[in-house]
Structure formats: structure tokens, C-alpha cells
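Heads up, the thing below is written out as C-alpha cells.
As you look at this complex, bear in mind that one protein chain is not there, while each of the others sits in place.
Note that the chains are named A and B in the order they appear, and that numbering of residues resets to 1 at the start of each chain.
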Amino acid sequence: METKMVHLTINNIPVTVPEGTTILEAARTVGIRIPSLCFLKGVNEIGACRICVVEVKGARSLVASCVYPVSEGMEVQTNTAKVRKSRKLTLELILSNHRMDCLTCARNAHCELRELAAEFNIDAVRYANDELLPRVEDSALHLVRDNSKCILCRRCTAVCRKLQEVGVIGANDRGFATHIGCAFDRDLAEVDCVSCGQCIVACPTGALSEKDDTQKVWDALHDPSKHVVVGPAPSVRVTLGECFNLPVGTNVEGKMVTALKRLGFDKVFDVDTGADFTIMEEGTEFLHRLQNGGVLPMITSCSPGWVRYCEQHHPDMLPNLSSCKSPQQMFGSLVKTYYAEKAGIDPKDIVVVSIMPCTAKKYEVQREEQRLKNGCMPVDISLTTRELGRMIRHAGLLFDNLPDSDFDPMLGQSTGASVIFGVTGGVMEAALRTVVETLTGKDAAPVDFHDVRGLDGIKEATYDVAGKTVRVAVASGLANAKRVLDMVKSGEKHYDFIEFMACPGGCVNGGGQPQQPAEVRNFTDLVSLRSAALYADDAAKTYRKSHENPELIACYKDYLGEPGGHKAHDILHCTYVPQKRYRTDS
Amino acid sequence: MKTISELTALREEMQGRLALRHTSDFPIEATNTETYQRHILVCAGTGCTSSNSPAIIEALDKELKAKGLDKTAKVVHTGCFGLCALGPIMVIYPEGAFYSHVTVEDVPEIVDSHIAKGQLVERLLHKEDGNTVHTLPESRFYKNQMRIGLRHCGVINPDDINEYIGVGGYTALTRILTEKTEPQAIIDAVKNSGLRGRGGAGFSTGTKWQFTADAQSEDGVKYVACNADEGDPGAFMDRSVLEGDPHSVLEAMTIAGYAVGAHQGYIYIRAEYPIAVDRLNTAISQSRELGFLGKDIFGSGFDFDIELRLGAGAFVCGEETALMTSIEGHRGEPRPRPPFPAVKGLWQRPTLLNNVETYANITWILNNGWEKFAAIGTAKSKGTKVFALGGKITNTGLVEVPMGTTLRTIIEDIGGGVPNGHKFKAAQTGGPSGGCIPASLIDTPIDYDSLMAIGSMMGSGGLIVMDDTNCMVDIAKFFLEFIIDESCGKCTPCRIGTKRLYDLLCKITEGNGTLEDIDTIEELCQHLQASSLCALGQSAPNPVLSTLTHFRDEYIAHVVEKRCPAGVCKNLLKFTIDPDKCRGCTLCARNCPAQAISGQLRAPHVIDHAKCVKCGACIENCKFGAISRS
Partner (left out) sequence: MPNCKTVIAYHGTPQQEDELKKVIEAHKGQAGATMPVLQAAQEIFGYLPEEVQIMIAEGLDVPLSEVYGVASFYAQFSMNPKGKYQISLCLGTACYVKGAGDILEELEKKLGIKAGGITLDGKFSLDACRCIGACGLAPVMMINDQVYGRLTPDQIGPILAKYQ
């Protein structure tokens, strides 16, 4: 059916857009930007904050342009005295209930509210509220909430409910007392939060931020008795640049390595190498299950948000979960065993820092079942991309001007397969590259598996591999994961291998990635741009399959033995267990 | 029951029995075939129930049985008569004798005298200005009323569908279904009647029906809903209709379903209305039993059923989109419009939503003809309106008057004026969304547009009378305090703006206000009107703006003179002892919790204003009227 076109005028400029377009979107097509706060396209379309109001001829009151559909002959004004005054007053009201400690706020330089206040030239708030005290809730390992800075835009609750379908936070009470919180206003650590951090990247203000662990890293770096090793995750190299205002999708791997070295890390390794080990172990496990009638579908365990969700909401699926540790944990485990032995350093003196696109990694690093036989936790501190960005600024490094450097050898080699771990479908594709080659031989095995690429929430493909049919599925965002699980449980779908990532689009869109204002998110496809950079990196790599990684080959040969073998199992695998969803007093 | 002839037979039988209750209000032209000599009607509305009418009904039944008169007189419980202030109310037919303030102790006398001997109990008859009123229609309270929405309240037993049929109930529905009336003809009749929504803004009911009828639904599903979430504090029109005449709403909803193409109805009713909920449940099951609801109604092939959904105490759920969100099981937060409910309402399907009183008018219009309805009222407001009259008024209760009746008629004639020698100061209509009408505008004809013009609104029909002891700034503050809690909290202007308005009003009533604050208040009010998401926020400033318009001097007195003219705002009160009247009994000093009063025995006492907490304990204790508050 052909889309009906609608004709209207905005600020007297004729506009023609498809039916169903909102005023806000229509205005953009003719170069008019309407400010907004609560609007997050496709996620939070509720017209609540009233910043985006405009005048529509004939309407009784001002209307919210973010949700108001255009209609034939409509006459819209976006910049009248009435509109400007209304927006300013609304902002003033928001500010009257917002604790303005901007200078010391985690969001200070890139707060959407602050930007708007500057834009509207707000010089005073006439309704000052002296009663606003910090309301800090920092029970969880990964985030801090301060409701005194919350403006109730509901972006966080929308991502938690709609994208993730976890729904641990929501609006409580009503009227002026309305606030965002968990059921019974329990602390986040007491509920079934999966720590994905999507709420943080959705938050326009400093009400939500990751728990800052940078001081711990500084402390380690300044401690001469510690050997501090760092490794960034695959996706960080294509997002870190955004912290320094580089265009979305810029690959800054070389500058990042230089920055890490200049920050004083003793070794700068690459978690990509950890990802290659994951493929070797996971691939081996999958082949074993496939060939020996093991539990299928096998489901990936790279994403700690997904793992926790599975443990809390779908404990019956735990036998399906791969026993592999995540790339971060494999990386840390190898540093504190293999590297420690080779370098002759007591693993207890090593501090492993990971740079992750993820807040759930902060939770993962302290999971007890990850502990190594030598008593060490594989990773000591997990930082988000944002925190690394802050450390680099703090250290006075002019990121733009940094030269490129290479990772340190031994655990610093990456492959195309490991690079694409950072995007939905990447783990699956990397695994297929190795598994298919193992089953069919090098010449017959393809490198690119296009069916599992792309930004669809749920993807599926079937491969005929050496006479065996392998059915795979890929889903990102827990809402999509739930959908796939429901289909598997009901028997509607049969898969052999499933990749789940907690964040929609995968790690490139993780909860630890640089926060882009809604205004950018609404009109730019961050996931596409960031993942395109990863696929470009993959295509340019010398080694594109995990099992080709020379450092990995050396490690198995010199230290681990066979993939899936006894030693590899000891170091690189663990057991996931059911977890309680609610922690009540009784 | 499946055929018109069965229904006609039942109706004729019931008419013969109800002919006993013949009055000017209730013109049933039928031969009396009732075997009982008398019907004793006792109000069982919430007001009279609260003042013990169930015990009276029980006592009557017992007494009649004991005296062997239970075949002579029949006790009938009814909905609200309207005169709640005089409850519990009893009317005995055929005389139509109107007894007020009846107690259980009065029952034996009523039975012995009135039922057994036919002698009226003179002392229980209502008195007006010293004159005895024998029947309700004679009373000044009833004289200026015209009852359409309330036509069956206090007339029939709401728990007996047969009585409803006896007064013409279900005629309209069965006629439409068996004659297969064109839905458009019904919509046209509603349109032509000029009926406007009785719940608030007064949108044309017929137009709403048309929109819903015209709206396309992908799977063909549409809904009809009834707003019975009467959240306006001080309003109980809808409750009274549901308690007194539930079937008229069910019948109208079914007709609406037929007209717009819906097969499922929802009534969203406050859980705080247990009696209305019970009566609705009874009515729905009786209606299903007789085949007025359910599948293939009267063999017409038309299906319709109604489900009750209970509200749980949220004023905002009276707003149409919030009501629907609530029925869908969520927090009652309004949604932006468009899409309008007529296009995408409940579960994204076209939904017709009217309030109780609006529905209560429908069958009257269809039975009596839209022309007759359109002849009542003013140019743009047709028919009648029910008001819940409360506050400082002699005849608290429920009144129904033609549109265009003046406030003066309602307050002075029907309401009996302001009691205790106080002066009428203002009337508040429309609840928290409405405004205050000052005494100077007492001759304003009440209709949608004239109320809007003076900064108030019809609202659902709450009409609270205030006298010179009510402070208008305090009243504005009262409504804002209500809104701060009742706002859903979704949009910024309403959530924070109302709180800031309230803060500013507090500042003024505490004596710390400035003239700039008044400007800021006005600016904020305009902002809320223009920028809030839903009607609740847009109309929340009305109580403030209307009092600012009509009682600005009172605001100024608070701000400039630091004085509350009505003597309500505690911080601005000043207690003084008149030395000429004070006998020095020390009682006031001994009762003062703040030790603010000093003085020697038998010598005039003095209040230390710095210490005084303005509790009023001294005034209460002074036996000589020596202490005044200003």
C-alpha cells in the first residue's frame, strides 16, 4: 500500500511528509529543530516533559510535537513567544525540582538538561527549593541513582520495560510524590536488575551514572608493588572516540593503546584475545554437544546481563548455557595463570583492569564461581568506556594528538572474529567461522556469514555443515531474548545454537558506552555506525578466524593443552546457578 | 423473555401496581391494580444509609409483620430523593406523605397511625418556614426542579428490574432492536437533542457517538464505556443515579453499543461507592436474566454485555484517557491526544465514553423525542443538569434544574439559602477543575458557556456554597493541595507547577507573600492551562484564577495587610481580649497551651502575640465572650 502524504506548514514553510509522521520529525525535514527531553524514539513516546510543545492552529492548548501526528492542512508554529515562554517556564519548573550541583555532577559537561538551560538562557530559577537533598542509592555494584536529579522523563523505565522487559524500575506513587524506583522502593541490589546499564545511557541527567571505579585504578597504578594489566573489549575501540567528540564509528584502537600505556599500565593487552579463546572453548563445547547428543540449543554466555537474566528468570534453561566464562573473564584468567607463570610474577601481585562497554561486567568480576584455583579473581576492576574516557582527560592526554601504538604481545593479538564480538551476531559468526571449518575443512569454510549480521532484534539461519543441519538464532535486547526463549520452550522453534546479548544491538550499544543525548540517538543510528567500524576492522585483519590467532595457538600448545581439555576447563569455564529474583525479609 | 408482547404484558402489570405512586412527577396512566394499600418508600441512597435507613427498613418490615399489616403495606427501598440534609427520608403512597429525619423509634407510630388508621404522623412531616409540607412536590426544594436524569430516583426500587420496566424501562431498547432502527437515526436523535456531556467539558454527545460510529477498527472491535469515576470531592450525582436507577444507564449503554457498533461495555466505577456497585451488579444480572444484555438480545442478532471495573481512588481517572489506561490495568496516567478515544481508545480500539448522567438522559430523549429535550434549557445548553448542593447551604442534597436556571434560584429557593445568619459569599462549581462564582454573579444563568465565561466550568456538577467565614485563598489552596496529590505525576507543568503554586499560596496564607508572588501565580496558572498534558492539569489553575479574578482584594489583604478577612488563615489571626468584658477568671490563661496569656485574678488579661499559637483554646473557654479573633 502506498503511504499517504500529508501537506502542512511549519513556521509558514510548506512541508510534505508521510502520514503518521510527528510534528517534531516533520519539522526536522525543513531544518527546524524542536528541543525535547523525554522523547526517545521508538522507546519513550509519551509527551510528558512538555519541552517540545508547539502551537497548532485550532488546538485549545499547546501540543507535544514528539507525539502529535501531522494532518492535512495543519498550521504549526514552533517559535512563537508563547511557545518559547512555555518551554522556558517548564524548564524552570524542572530545575526547581532538580538538585543543581552541576560542577560536581557526574554528568556535568554533557547533561541534556544543562544544555537546554543554557539554550533557553535561564538566568534564575524563581521557585527555588531548599529542601532538595541528595537521595543517593548506590547499593548495586554497577550504578548510582540520585533521585534528586531525576526529572521523571521515564526514559530509564521505558528501556527497562520495553527494550529489556526486565522492568525492575518504574514510577512509584503519584502526583508531586511520583518518583522512579524499584517495587517497595527497595534498593537496586535487592531486586532482579541484570545490571545492563541501558537506563544509564538513556538518562538525560546525572540521576543515573555508573559506579565510578577510576580511583581504584589510579590507586593500583600508583602502587609500585602492583603489576597492573589492562585489556579493552572489542567494541571499546570504536566508541571511545565519542568521549572526545570524534564522529560516531571512528576506530581509535591505536590512540587508545597509547593512552593506556601513558596512563601507566604495565601491560596493555587486548580482550579480543580472550574472545578468541571463548570461540575455541565454546566451539569445542558446541561440537561436543552436537556430536554427543548434549543439551541443545546451546546458548552463549558472553553477556553477563543475559547470564544473570537467565539465572533469575529462566533457571530451567541453565543446562543450555555454555559453561564458558565470558571473554573478559577468560582474559583475566589467562593473565593470572598463563601470563603470570610465563612472566614470573606472583598472580596475587597482578591487578587486571578491563575496559568494557558494559556495566554488568562490574557485577561479573566479583562473581565467586569465577575464582581461579590459585585463589585470584580473574579481573579486579572493570571500567566502562566512559570511565576510561574520564581517566584519559584526567591525565591530561590530548587524545586527538596521540600517536598509534600496538598491544603488548602474548595476549595482545586480535582476529577479525574477535573484533566482531562487539556487535549482535558477531559471536555467532565468529563461532561459525571456526566450527564450520573444523567440520568441513579449511577450503570449504566461508569467512562471512551474512545471515547473522544486521540490526534485527531476532535473526535466524540454517547451515548445512558436513551433512549436519545447524540451526542458529541470534537475539539482542532481553525482550527479544525472551521472545526466542518462549518460542524454544513452546516447541515452536528448534535451534542448535543461540547467541544472546543483553543490550539491543550488542556491546556497541552497551550500558557502559559513551552517552549520546536523545537528540543524537533519535536521528542517528548509533548501532549501525559503531558496528560498521567493527566489520571494517574485521575485513582488514590478517587473521579472521579465532583458531588462526598465533598467540592463542601458542598458549594452547605451551600451557593449556587441548581446547575443552582439563586445564582449559579449570581456567576458562565455570558453573552458572539459579538466583533469587526477589530478596524479601521473610 | 424474548418478545415484545411478553415485555408489554409485564409492563402493563407493573404499571397497574405502580399506579399507587401516582404524583405529578410520576404520571402513570393506569388503573391501580396493586393489592397492597400502601407503598412505604424509604431512601436507601448513601446519604440516608449513613443516617441509618437500613435499620428503619428492617424495623418497618418487622413491625408490619408483627401487626399483621405486611399484606397491607409494602416497604420499598429507593435511590436518593435529593434532600440528603433531611434524611433518613420516607414517603408513603398513595398520600405521598413526606416524612423527614425518621428514626427507628418512629416506626411503631408510623405503622400504627398511618398504615393501620390512615392518619398521617403530623410531627414527622417536613416543615418549611413553620408551615407543614405534606408531599415532596409541594416543598420549595422540589418546586423549581425538573427531573430527567433523576426521574426514577426515589420513585422505584433500583433492585427490581420489574419496577423499571413498569415506568417504561427497556421500551426504547426493545423498540430499536425489534424495529431494526438505523443506527444513524439514533445518533441523529442524540445529536439533535443538543445533549452535551455531563461529565466536564460539555462536548456534544451526538458528535461523540458519530465519531465512534464512523471510526474504523481493524478487527471490528469497538467499546462503549461509562465514566462513573466521580472523583470530584463534594459531588455525588452519578452515584445517586446508579444507586437509584441503574437500569437507565445499562439500557442507554446497550443502545449506544447498537448505535456505534460495539458489543462490549465497561462501567468504570469508584470502589468507594459500594452501594452503587451492588445495585449495578444486581441490575446487570437481572438484565441478563431477562435478556436485555447478552447474546442475540430480543432475537435481534445484536450482542451486548457490560462489565464493571472498579476504580481504586484516583481523581485523574475521570479524565478519559486515564480512565482507559486504568481499565487496561495500569497506573491511571493520561495519554496524549490525538488519537482520541473515539478512534483509538480502550486497547487501541474505537471507544465511546460518556458519563453516568449523560447516559441517564438518553432513554428519556429517545422515548420523549429529541424535540422535547431540545426545548428545555438555553440556546447552547439543552436539557437539565443535576447538581450536588453542599457546603454552607440549608438544603444539602441533589437537585436537578433546567439549564439556564440562575444560581440564585438554586441557592435561595431550592437550597433554602445560607444557614446560621451568614452571608452567601461564593459558589464553587466544577470541583478542583472549576472556579468560584462570587455573590455578585448570583444571577448568572447556569449553563456550560456562561460558567466558562466567568472562569468556572460545569464539571460533573458539584456545587459547594461558601459563606463569609470561608477564606478564598484558603479554598484555592485546598484545591491545589488536592491536585498535588491527585495529579498523575506524568507531565512537568502539572506535577511540579501545581506544587509551586501551592507553595506560593502557602506563603501568602502564612503572611509572607508579596505582590510579585501574585504575578508569579498568574503566570504559572496560564502556563499550566496552556502546557499541561491533560484536562486535569489544564484546569487545575481554575480555582486559583477565579478567586484571583473575583476576590483579588482578599489576596491583597493577605499580602499587604497581613490579614485574613474571613479569619481562617491561622498565621494571620490576631487574638485579643477586650478589657471591658474580661472578668479576670484566669480560665483562658490556664487553658492556653503556649502560656501566652497573663493577668492577675479578677483583672483583665492580656495575650502575648509573640507567644500565641492561634489555637483558639482561649475563645472556647471564655465564658464572657471577651476574646475575639480577627
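The rule is short, and it goes like this: contacts are C-beta pairs under 8 Å (C-beta built on N, C-alpha and C of every residue); 3 or more make two chains touch, one makes a residue touch a chain.
Quick caveat, the model's predicted, so the values are computed rather than measured.
Novice: Sort through B:Ala235, B:Leu280 or B:Ile483 and give me the one touching the missing partner chain.
Specialist: Touches the omitted chain: B:Ala235.
Novice: Hey, which of A:Asn11, A:Gln77 or A:Asn172 is the one touching the hidden chain?
Specialist: The missing chain is touched by A:Asn172.
Novice: Considering the whole complex, which of B:Ile327, B:Ile365 or B:Val386 touches the chain not shown?
Specialist: B:Ile327
Novice: So which of B:Gly345, B:Gly377, B:Gly397 or B:Gly599 would be touching the chain we can't see?
Specialist: Only one of B:Gly345, B:Gly377, B:Gly397 or B:Gly599 touches the chain omitted from view, namely B:Gly397.
Novice: Mind listing the subunit B residues that contact the chain we can't see here?
Specialist: Counting only subunit B, the missing chain is touched by 46-47, 50-51, 84-85, 87, 231-236, 239, 271-273, 309-315, 326-332, 347, 388, 390-392, 396-397, 428, 431, 462, 464, 466, 470, 475, 478-479, 488.
Novice: With the missing chain put back, which residues of subunit A would touch it? List them for me.
Specialist: 161, 165-174, 177, 182-186, 191, 582, 584-586
The rule is short, and it goes like this: only the chains that are shown with their structure count from here on.
Novice: Distance-wise, how many Å sit between the C-alpha centres of subunit A and subunit B, to the nearest whole number?
Specialist: Each chain's C-alpha centroid was found; their separation is 54 Å.
Novice: Would you mind writing out the residues of subunit B in touch with subunit A in their complex?
Specialist: The contact residues of subunit B facing subunit A are 314, 316, 331, 335-336, 338, 483-493, 495-500, 503, 520, 523-524, 527, 529-533, 538.
Novice: Touching subunit B in the complex: which residues of subunit A?
Specialist: Residues of subunit A touching subunit B: 46-51, 53, 60-64, 67-69, 82, 85-86, 89-90, 93-94, 96-97, 126-127, 151-152, 154, 171, 173-178.
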